[in-house]
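Only a single protein chain was left out; the remaining protein chains are all shown in position.
Chains: A and B, in written order; residue numbering restarts at 1 for each.
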Amino acid sequence: MRRFTSGAGQLRMLLRQVMRSPRRALLTFLGLVVAFFLFTALESVLYTLEELLAQNASETGIFMRPRSRASFFRAALPIRYVEQVRDVDGVVEASPARFHFGAGVHEGSFVVVVGVDPPSYLRLRPLEGVSEVEAQAFRGDRRGALMGARILASNGWEVGDEVTVRGRGRVPDLSLRIVGDIGQGDRMGRVALAHIDYLAQVMGGQGRAAFIQARVAHPSLALAIARSLDERFANFAVPTRTRSERSHAAGILANLSDVLVGLRTIGYLALVITILVVGNAVAMGVRERTMEIGTLRALGFGRGRVMALVVGEAMLLALAGGLAGALGAYALFESGWIAVPRMTDLSLHSDASVLARSALLSLPVGALAGLVPAFSAVRRPISEALHGAD
Amino acid sequence: MARATLPFAYAWRNVLARKLSTAVTLLCVAVSVMVYVVMVSTADGIERVAVSSGDPRNVVVLSTGANSAESSRLPPPSIPVIRHFPGIARDNSGEPLASVELLSAQELWRVDEAESGEGGRFTPIRGVTPSAFQVHTGSHLVAGRLPREPGEILVGRLLARELGGVGVGDSVRFAGRVHRVVGVFEARGQIFESEVWVELASLQTMLDQRDVSQVVIRAADPGRLPEWQEALSESRRVRVDVRLEPDYYADMGRGSRAFAYLGNLVGFLLGLGAIAAGMNSTYAALSGRVREMGTLRALGFGRGSVGAALLAESCLIGALGGLLGILLALFFDGFAMSLMGLAFELQVRPSSLGEGLALALAIGLVGGLLPARSAARLEIVDALRHA
Partner (left out) sequence: MTALVEISSLRKSYWRGQSEVPVLADLDLRVERGEFVALMGPSGSGKSTLLNLIAGLDQPTEGSLRIAGHEIGSLSDRALDRWRNRSIGFVFQFYNLVPVLSAFENVEVPLLLWPISREERTGRVTAALRVVGLADRMEHRPGELSGGEQQRVAIARALVTDPLLVLADEPTGDLDERNADEVLALMRLLNRAGGKTFVMVTHDPRAAAQAGRIVRLEKGRLVDEAA
């Protein structure tokens, strides 16, 4: 049997087949676009969530807080533990932190102040938006603060200003000197960094931190060091609980798991349904072309080639619709138009890996969709098929 | 009678005749409807917990500036002031109806789960006194007894279920130690059912903290609640924020609207896909029956009748798909879920089912409109010549 002389000829034939009923092709395409849009959108939501949690969770990071605590934000951990953590073999750096929530210029505005030990903090978490000059100024000024771009913008503050972060209720005001701009990056647009000891002096609770972060030399050490630290502090006044940043993030994800599983299920459900929709559309075409397929086979096309034509048709459609839908969702999410209500700092976004996965999934979707119609196309004896449908 | 239409049986049998197409469209519609209803029911489930929580005669007293119990701290001296604030309701023995509470969120494991494993459940732990059962109306023990010593706890009904049926005598682990369940309580579906309740004093010891988070108090005269609320918040003896208990929990339910919103969006998108699939199969049904339509026209049926017959087919499939969808969705009624420490049950309301069915009919209608118009526009002569 002769093969097609050119791949182009084969492709042309496929395209003709797909466009034979333009209306059906268009409707099927639209169905595919919708399904892949939905799938990619849901995957992007999950991606944003996972990335958000994993971002600050490096493989070498560990995270220590009091074993029992009323509130995550309460400063209850003795800062002097930092020295002992740093002395442990395999720990590269350790740094304490605590929180303070205050208001900016406008009533009801929200400023998160994170009190840190500047030298160790900046070694632990170098900030992209902060120059060496700014870092120097921060380290050297007890009342100095680095501020996120969003705080600066929404309060009309500038680097060099003396500002007041107002306390709520009985909480005292906090006056700070802005020595640098953190910028937009690192998801710290709404965060202000200040000296932890200055914060403690104003707010009370000297010598206490909400948590201690540390970096270990190698990911494989994280678990063992975390455990040995907890054993070491077990009989101290404040026993600790230390976890790797990764397992902390995983813990939060686990508590969202019902929702995550639900969203992911919906995405895949949409794809499975789409297989049926595309398969049905292709099957309709095959039924209408019964006589023609009989003719092709009479002309010497083998079963395999006819089946390949049908599967190819389904895959072509799926690829086109899948790409369009996935790209549409990707572009929408990357545009930053979709913000999570109330958390204006967090806009949903997507990633090339999500896009690639969705687009690639369109191929198996098409292949599966084409399989059943392909078999039914070659099932009839040629003589019968030549007489047309039914 | 002159405008008679084709019998319903005609549409019905045609629907049955094209089995594969019908089944695919049916499934598309069913899935769209099911997903829509389940997502809305998730929102309703969360909202039901939020809305049913709290007693309209109660107020929650927090420290000033605190948005939630999590950030609120009332020092011990302020507690008697609040408990004896004039206008507070009293029980039979003359004690004020005030529940002094300390709240904390802890990661919690069943005792047979290894703590090193990831994913303890964030669980609200509420330190309470026995008067909590009086102040939080509807809450009562369904098994066991009240805790008597440190290490003994009560678990809410939904949390017990979420933990895989933990009951009296079982143990759980949180805050670095093992706690024994000595009782299970119910609270009329209120938020408390996803919590652990322990003795206030033992939680204070556990957390090494004297301050409490909030005091929930009952007004003696619920009719004058607004004035009372104001008097308390402007008191010079304590500096507190006072919120009506139902409002306080209703606020927490706001987030559930996100699910309803998402449900609408996803339902709409899936519905669009179902319309495309349905339209495809209705067009195919038409093209397979052009000559039949021409014959019917020749026999005297008007343009409208043949169009209507096709539209009826499409709507019929929509309606059937909708029924299947809500049937599937009904399986999720009462399905237990949890989200960041809030356990709740999916609540499939009749109105959501109605909306799901409306969605299905809309899919059938929109998907059938264009093919029906094509059918009505057929010229008899051409249709009869059709292969």
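Definition applied: contacts are C-beta pairs under 8 Å (C-beta built on N, C-alpha and C of every residue); 3 or more make two chains touch, one makes a residue touch a chain.
These numbers were taken from a predicted model, which means no experiment stands behind them.
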| item | value |
| --- | --- |
| Missing chain: touched chains present in the view | B |
| Option from B:Val178, B:Ala336, B:Ala358 or B:Val381 whose C-beta touches the chain left out | B:Val381 |
| Selected from B:Leu296, B:Leu310 or B:Leu339 as touching the chain missing from the view | B:Leu296 |
| Residues from chain B at the interface with the omitted partner, ascending | 1-2, 4, 6-7, 9-10, 13-14, 16-17, 291-292, 294-303, 380-381, 384 |
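Assume only the chains that are shown with their structure count from here on.
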| item | value |
| --- | --- |
| Distance between chain centroids, defined by C-alpha means - chain A, chain B (Å) | 26 |
| Interface residues, chain B side, partner chain A - complex | 20-21, 24, 27-28, 31, 35, 42, 63-66, 70-71, 102-107, 118-122, 175-176, 206-209, 213, 239, 241, 258, 266, 269-270, 272-273, 276-277, 279-281, 283-284, 287, 337-341 |
| Interface residues, chain A side, partner chain B - complex | 23-24, 27-28, 30-31, 34-35, 37-38, 67-73, 76, 101, 167-171, 238-239, 241, 247, 250-251, 253-259, 262, 266, 269-270, 273-274, 276-277, 279-281, 283-284, 288, 341 |
